[in-house]
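Apart from one protein chain that is not included, each protein chain of the complex appears where it belongs.
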Amino acid sequence: MSFMKSFAIGATAALFATAAYAECEISSGRVNVLANDFPALKAVTSTAAECTGGVTVEANHNKDFRNITVQALTANPAEYTSVIVANSSIVPLLNEGLLRPLDDLVAKHGQNLKKNQLITIDGKIMAVAFMANAQHLFIRQDILDQVGKPAPTTWEEVIETGQAIKDAGVMEHPFAFLSMSDWNLGEEFVNMYLGHGGEFFKPGTAEPAINNEVGVATLNMLKELVALSNPDFLTYNTATVVPIWKSGDLAIAQLWGSSGGELLGGEGAQEGVAENTVLIGAPTVAGGSTPSSSLWWDGFTISKNISDEDAEATFIAMVNGISDKMVEANNDAAVWLMDSYTPGPAAAGVAATAAAGADPYPMLPYMGLLHQAFFEELPDFLQGNESAEQTLADIEAAYIAAAKEAGYL
Amino acid sequence: MKHRTFFWFILPSLAAMILFIALPTVSVAIQSLFVEHEQVMVEVENCGPFKCETVLQVDTEATAVLQEEAPLGRFNGLRTYANRKHLAFEQVGVAWDETETFGAFFSELLNLPFYKALIFTLTYTFVVTPLVVVFGLGVALAVNRVPSLLKGPTIFVSLLPMIVTPLVGALIIFWMVDADGIIGATLQRIFNDPNLSLKASTPLTWIMLIVYGIWSSTPFSFIVFYAGLQTVPKETLEAAKIDGATRWQAVRFVVVPYMMPLVVFITLMQLMDNFRMLEPILAFQASAKATSLSYIIYNDLRGGDIPQFGSAGASSIMTIIGVAILLTPVLIRTWRDFNRKRA
């Protein structure tokens, strides 16, 4: 990671040296971007900050940015002119109507944007996506060869292969996924449920529809997987699993595509781990054809409660932030959606998952509440304290209480 | 003191508290009686980088109209307090009717988030608080006998668990207790059980949280007791010695009674802080095994993408009520002292 970070910083420093020739010239306006705190987004904002002229470009990278977006954009004028969001964090802003439709700005300054970068809601462009991410499988080729198994393409094969590795005495706990009992675990349920082809809500309503056979199958599959995982699985997030992978104690893992660069880079890894790490698409399940994963995008939005001048300045700066120049300098920092991106090996898993037709994470106003109910109630089941039916009933009850309070039911 | 003088002396402090604590508390209390307006939904087509789909979205204009009419939302009375995420009267009633034994009822109760959190919170509070008092006193008595040259560094070291940022302190200990970490691996060796994992078992997680709680709070009671020890009148101790008291008796019948007000002070602060415990659960990633009232609030506000202010408000108000109940004995005692002083 620190390799990637210093790489990104070095690259931007080099760009700053040539910034005098930057083609981005904005005569006036205020640009202030609120974003999550990771290197790819910093590359975007620092390239946006290269715009010259009377404009001021600032950025606040904060891990807790989700907690302040709504309030920050409600104030008039809003503190931040742009927020970099993902398909879940855009929802609260849409619910409150705090984002500006970008159609006219796209028409004026966004000629280079691709059609599939534009997030449209009810025909209006609300965000411009620039990078993609998804959870998918990471495998250790050498271990799989050792037990004579091919790369798994279904979760059933993952279990079979994992069991074979366990039986061969190679590893006690060959599998891991991000099953920490917070947002992470909810995401695993969402992925698996999508893979089963499930619908989260009754069509046209906000009523939950997960207490069914698909839900039971999802839960049982998750439970079979945690049996192959370390008993500490409820504390496993990216920060926990990545070091375990590097230490060579895992053979198969479902992780975020954004961990790919670090794991292939192999900094701090045991010998032979990075060389044998292969990124493949997320598996399918129960004979289905859609991968059990959800696709994520990150993109920028523009606040509603700011002057048109600031909005225009922000849009130009952000378009510069995601320009070809930035992509070329930071090619391996993320899976970029722009044409100038050359996919490297670190992008293979995300690309395969997207190509196999995985669903995007549902961008629904009340999805966050259901997601929260998942991880609040799932640990009881995964620890074997409760039946699948009881857990699904609990999830629905927890969701209904929250959704009633929020006015969706 | 005259009312007028009192007023001017207390004004800045009072103003700060009213503005930043009392008013927000009142507004949270009011907000917890309301729920949000019914969201007006419309069906729209959404397109992203991956595909287009028809979904429901909030009709912000129509919802804004409702919002304008009644900015607080829909009045809901105490129903938020009674819903499944809080006191869950309905579910408790059903569980009471349907279960045969008390044990079965109890396990149904534990399936409800509020009661689950309450039980851990109370266990934690009532185990950690007395042990912190006892250990603090023990450490203070022991450090008091350290040669004066070493006292300064000893005091600094004794304060370490309290002063390092819990964010990193707990992170490191979390790694030390990992099955592959120094403490976890040592425990496995001691108990001769290669599968022992502090993080995988609920009772062990509880013990781990409690031990961490004691460890990180003992310095607070230590420093208060240590200071108190300096004031124990030597004459009384001497007199006890001359009367043939053993050391233990001297501590038991002279030192401890003299320190009673300190015990009350520490108990008061510890009850309050332990009842609101949150950081250890987050740092030890223990939310699957143990939740506290503050964790519920944290989860409502920060856990997901949509903060649930009403629900968090209701839990906060109930936390305040819980603290008030816990503190009642202390309040009564202080009230008596106060009246005695006035008399």
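By written order: A and B. Residues from 1 in each chain.
What we mean here is this: contacts are C-beta pairs under 8 Å (C-beta built on N, C-alpha and C of every residue); 3 or more make two chains touch, one makes a residue touch a chain.
Note that in this section contacts and distances are computed from a predicted model.
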Undisplayed chain, where the name is taken from the UniProt record, one of "SRPBCC domain-containing protein", "Trehalose transport system permease protein SugB", "Cytochrome c-type biogenesis protein CcmE" or "Aspartyl/glutamyl-tRNA(Asn/Gln) amidotransferase subunit C"
"Trehalose transport system permease protein SugB"
Which residue of B:M1, B:L149 or B:I190 touches the chain not shown here:
B:M1
Among B:V42, B:I182 or B:V256, exactly one should touch the missing chain; which is it?
B:I182
Hidden partner chain, residues of chain B it touches:
1-3, 5-6, 9-10, 12-14, 16-17, 19-22, 24-25, 27-28, 138-139, 141-146, 151-152, 154-169, 171-173, 175-176, 180-182, 185, 215, 218-219, 223-224, 226-228, 230-231, 234, 237-238, 241, 247, 261-262, 264-265, 268-269, 272, 275-276, 278, 294, 297-298, 301-302, 307, 309, 312-313, 316, 319-320, 323-324, 327, 331, 334-335, 338, 341-342
Touching the unshown chain, chain A contributes residues 1-2, 5-6, 9, 36-39, 59-64, 67-68, 71-72, 74-76, 78-79, 133, 183-184, 237-239, 242-244, 246-249, 256, 258-259, 262, 268-270
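Quick note on the criterion: only the chains that are shown with their structure count from here on.
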Based only on mean CA positions, could you tell me how far chain A sits from chain B in angstrom?
33
Touching residues on chain B, where the partner in the complex is chain A
35-39, 41-51, 55-58, 60-61, 63-64, 73-74, 80, 83-85, 91, 111, 113, 178-179, 195, 197, 199-200, 202, 284-289, 299, 301-308, 310-311
Complex interface listing, chain A residues touching chain B:
64, 66-67, 70, 87-89, 91-92, 94-97, 116-123, 129, 132, 180-183, 186, 204-206, 230-232, 234-235, 237, 295, 297, 337, 354, 358-360, 362-369, 371-372, 375-376, 379-380, 383, 386, 390, 394, 397-398, 400-402, 404-408
